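Rest of the complex left out; these chains stay put.
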């Protein structure tokens, strides 16, 4: 377990949004949590629906709590929906098991935290998350 | 209801933390929500306990959900604790009824959102929130 | 209802982990509850995600609360998902209805408690639970 600094979390948010703007994505919500599930930095763009933060948060929190990327959570959901329902309850309804939740790992592979992004397609949300994580010098684990 | 832009929310976070650093406060969590209760910007400083975001969020969310500042919520709590207990349930346990939650109002008095800060004393948390709100060109309503 | 001693619960944890280490399983969380659902012994290995205890606990607690092994809970979930959803609510979201939750029975078949293990595949989790239960002189009821 590696500490995530606020400075690094800020860089991830900034670079994820820069990627989204360059690619002309829809308005996004971006949430960065550390290995404890604590929100360290978050921004939600103008024009977002009022659940946007919670959806993005659930992607990040779900990934870091189970220790897998959002694509693995989605695979669980399609293969064993009752397990995913249970995980939803165990996280006190704070899990969004779809792509766009991406684990942050250091170069040695240790867990640092997770990013959750929501607002465009799940695939595009994930691309923005990867861009932010890599720009901050970490490795992105999407669960693919 | 006046729109809160992400740009304004960022300024509030930045200036609240600048005030805290100048005054040598402890590490803070800062959460800015708009008039719908949506988190627009948040940062939690290094060295924070893992409930810090939730405590700060509960200050902001509680204020904007009831439409009063944190000092009014605390007054409710001491004068009519059963009402505060009910408000806690009605917000699904997302209310922290103490100072450090401050409403953001525009110069005409319209509700724009709220800031919640946690980490130092409640009085100092509130001072940082006021500094951020005013630096962004809004009026701070502490409920005092 | 037969009493489960702490000494027996410790043996179950120790022998389940010994089996897992010999079989080179991933890091596990192991939770032993008695017939009342009370946690009597638990250990979570280094390198575990932070929901690991809750997932393992939900396997043990779910089994002992309904009185069936994890494979039966999973069968319920696939055949009558609405019943499983109800059980999730009735246990206050403390049920993980998949294999790896195994009832502990004495040699006469009386209920003694349950073991929940999580971290590797559900099948491997279950093998470790059986190993622990049998090493402590009890019979394992997986619900198969």
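Here the chain labels run A, B and C in written order, and each chain numbers its own residues starting at 1.
We adopt the following convention: a contact is a pair of C-beta atoms (placed from the backbone, for glycine too) under 8 Å apart; a residue touches a chain by one contact, two chains touch by 3 or more.
Every value quoted in this text rests on a predicted model; they were computed, and no experiment measured them.
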item: Homomeric assembly size (copies in this file), of which only 3 appear in place; value: 4
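By definition in this document, only the chains that are shown with their structure count from here on.
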item: Arrangement of touching chains [line / ring / star / complete / other]; value: line
item: Cα superposition of chain A on its sequence copy chain C - rotation in ° rounded to nearest 5; value: 85
item: Chain separated most widely from chain C, comparing mean CA positions; value: B
item: Closest chain to global C-alpha mean, per-chain Cα centroids; value: A
item: Distance between the centres, which are taken as Cα means, of chain B and chain A, whole angstrom; value: 25
item: Residue list for chain A, restricted to those that touch at least two other chains; value: 36-37
item: Touching residues (chain side chain A, partner chain B) in the complex; value: 3, 5-6, 9-10, 36-46, 48, 50, 52-53
item: Touch list for chain C against partner chain A, complex; value: 48-52, 54-55, 58, 74, 77-78, 81, 84-85, 88, 93-98
item: Of chain A, residues touching chain C in the complex; value: 35-37, 64-68, 80-83, 85-87, 89-92, 111
